[in-house]
Structures are given as C-alpha cells and as structure tokens.
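One structure, pasted below without further comment.
Shown here: the complex without one of its protein chains, the others still in place.
Here is subunit A:
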C-alpha cells in the first residue's frame, strides 16, 4: 500500500442478546426451532398488540455500555424506524434514534502495530427482524417464505467512531468487542449463526487531510476473516479509483464471499428515509444510579484487564496471556487451576499445549472435557513431586480428558508411578551399560550426547516410568568418574 492515503474505518456491530425471552413479548429466543414456533400476536405485529419492554434486555445493554466505558443515559427512549419489508411484521422496527442507552465510550485494542483506543459513539437497543427463506436458491425459488422466530430477539447496536486506520485494527476491534460480550455473558457472539453482525463504513483521504473522504458502507461480512478480506478489498478498490483520478461514490456495497469482492447494492439516492419518531406505545426509559450500580456489580474482570494482569502479576509471556484470555472459559479454567496450583507458566504451557490440542481435536470448550481444574492441578503437582514424569503425564492427561478420572487414581491403578528408587533402578542401569558397549565407549571418550541415548534405553526398559534425571545422574556416576 502506498502512503498517499489514510484509511478511515468505522464499524456498526449488531449483537444479539442471549436473554431467554424476546425484547417486547414473552416468546422464547431459542435458536433452531421450527419456523414460526417462537411467535405470538405481539411479535407477529398483529393489529392491536402492544410491546412490553423486557427489563433483562435493558440490564444487558447497561452492562455493555459500562464495559465499553460509555456514559449511561439517565433518560432514554425508543423510536420507530419505518420501512417495508416482508420480514418486518409491523413495517417498523422499534429502535433508538436520538437518545440511546449508552454513549461516548472507548475501548483499547492491540495489533502488531501497537495499542490503540477506539471510540464507541453509542450503544442502542432494538428488536431483530425475521428471516426470508427460499426453496433451493433465491433465483430459482417460486416465492419467499418468512420465519418470524427471530423477530423481536433483542439486539444492541454498537457504533464505533471512525477511529480505525487499517483492516487489521477493525478486526482487532471486532475481536475485542466479541470477547467483552462473551465475558459479560450477554451474547453468544456467533457470526455464522448471526448473533454477531458487522457493517463497516470505509473511506480514504489524502494523508494529512482532516476532512473525511467519501465513504462506502459495507455489508454482509459473515465471519471475522470476511470482515478483514472485505475491508482489504474495499481499501484497494477505493485506492485504485483515486489513483486513476476517479471519485468514490457514496453507496452501500455487499461483500460477495464466492467472488471475493464487494458489489454495489444501492446508491445514495435509493437510501431509505426511515421517518424515525418516538414510539408512542412505550414509556421513556429512566435509568437511575442504583440500577447502574447494580449492573456495575455484574461486570467481571474484562479481557483486556485480565490480559494485562496475567502479564504483570503472573509473569506470563504476552503470547500466553493473549491465548488464555482470548477465550473466557479458558481464562476462567486457568484461574481455577491456579487457586490450587502456583506455577502459572508451567500451567500455561500445559493448557496451551496438550489441553488446547485435545479441545480443538474434539471440538470441546474448556469445561466440556473430562479434565476438571482441580484434577489438572493435582496432575501438575504429581509431576512437580517427581511422582510421574512429564512424558507419563501426557498419557495420564489424555486418560483424564477422556474418562474424567482423577490423576492419582489413574497413576495408582495403572502403575504409572515414576521409579525414583536408586536400588530399584540399579540393576536396569547396569544391564543397559552391559548391553550397549559402543555407547558406553562414546561416553567414556567424552561424547556427552551418548548419555542421552543410554537414558532413553533405560526409559524404554521401564516403559517411561524411570525418573530420567535420576537415571542420568546414575549413568554419569558410573561412567564418568
């Protein structure tokens, strides 16, 4: 990329809240039910029905606002956003226009290029729409079917300031938002299922110019990699236009995953006039200090704080801290083990190595495996106390993972205890020395590496149970004096 232009990116992120019931009626929000099973006269927008606000939804929005360092509105209201579409049963969406629940926040993100603060303009509440379904493909289908299960599922829309300068920053911001929502446990944040959705505004301006360039709005990026690829494509497209002396057109573009490019959807002229006005069926929302404080108490340590603490207090490398805090459950698991075990780095090695390998292989989340935090702590202590070797530990760990048994039982029942008794090893070591004269000669001629071979032979003979350090010492004593 040339340095002639500066990229300006802002994101609008929709997060589906994971409340049990919908925002304005008692219907379930459960995903994957039969079409239109989770509906009632209210969410179907039947004539005469009225919305009643689900308080839990406001709780979650306040939590999100607080976690994004926003000011929480004392007085907030709902508005109607009017447009016709078959998936929108009232032909308006209840949303928030000029008085959102939260405003003026910011979060810290980190990329390879450094640490950045990204402003959060606002967090507002709204209801989700339904889904159109087509038999076969949209082109071949004879008609459209509508599933209103998703109608009225609560959403928050988080609008960022145009503070991002690279697609990598945008991806990092989105990742940070996702982690924060997961730590708050207010959303499943699954981009593929649509519980996290992201639109982007992208523009370029000459370096040093304060005024923003003409922006394109980018939609339909359905994964984290699509966000990065879509933005990269769009930056390149605009840059080429400007290099050719052409103008960027203000428009909405959609990311086409199969073509790997963005395509124009509609121009500025076709933009909707949503005719927002205050929703007369709902009373304004008043959020007092007590409510805010109550929600503040619900907010756990957030990923960025945890990341920093893991580095500063636990002495973990940045990479380890990043991986462990990148998944809330992994971080929680890690800290639960630490309450019974006090070597964070050793624990981190185990979690990032064996544990993550097995979790990924099995498609498990941390608390879904047979390994409990307390059992992992016990196992690590068995290693530290020389009761099992690191090598045996891997075997024990895999058994724990698959069976849920505790490590002491496994070691006991399967006779996996490390042999650290010199008398017990004496005969085996002697036999190995006798059977490997060439290696013994090498050792005696000062080739230290041959010791490793002999240790390996003892380990093999004891099926890994011999204490390798002790064997090493014994061989040195016998051959090198």
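We take it that a residue touches a chain if its C-beta (ideal position, glycine included) is under 8 Å from a C-beta of that chain, and two chains touch if they have at least 3 such contacts; residues count from 1.
The rule we apply is simple: contacts and distances are computed from a predicted model.
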According to UniProt, what is the chain that's been left out of this complex called? Choose from "Putative tricarboxylic transport membrane protein", "Glutamyl-tRNA(Gln) amidotransferase subunit A", "Urease accessory protein UreG" or "Nitrate ABC transporter permease". "Glutamyl-tRNA(Gln) amidotransferase subunit A"
Determine which one of A:45, A:119 or A:162 touches the chain that has been left out. A:45
Among A:53, A:241 or A:374, which one touches the chain that has been omitted from the display? A:53
Taking the full complex into account, find the residue in A:112, A:210, A:244 or A:273 that is in contact with the omitted chain. A:273
Counting contacts across the full complex, list the positions on subunit A that touch the omitted chain. 41, 44-53, 80, 82, 84, 86, 89-92, 144, 146, 273, 275-277, 280-283
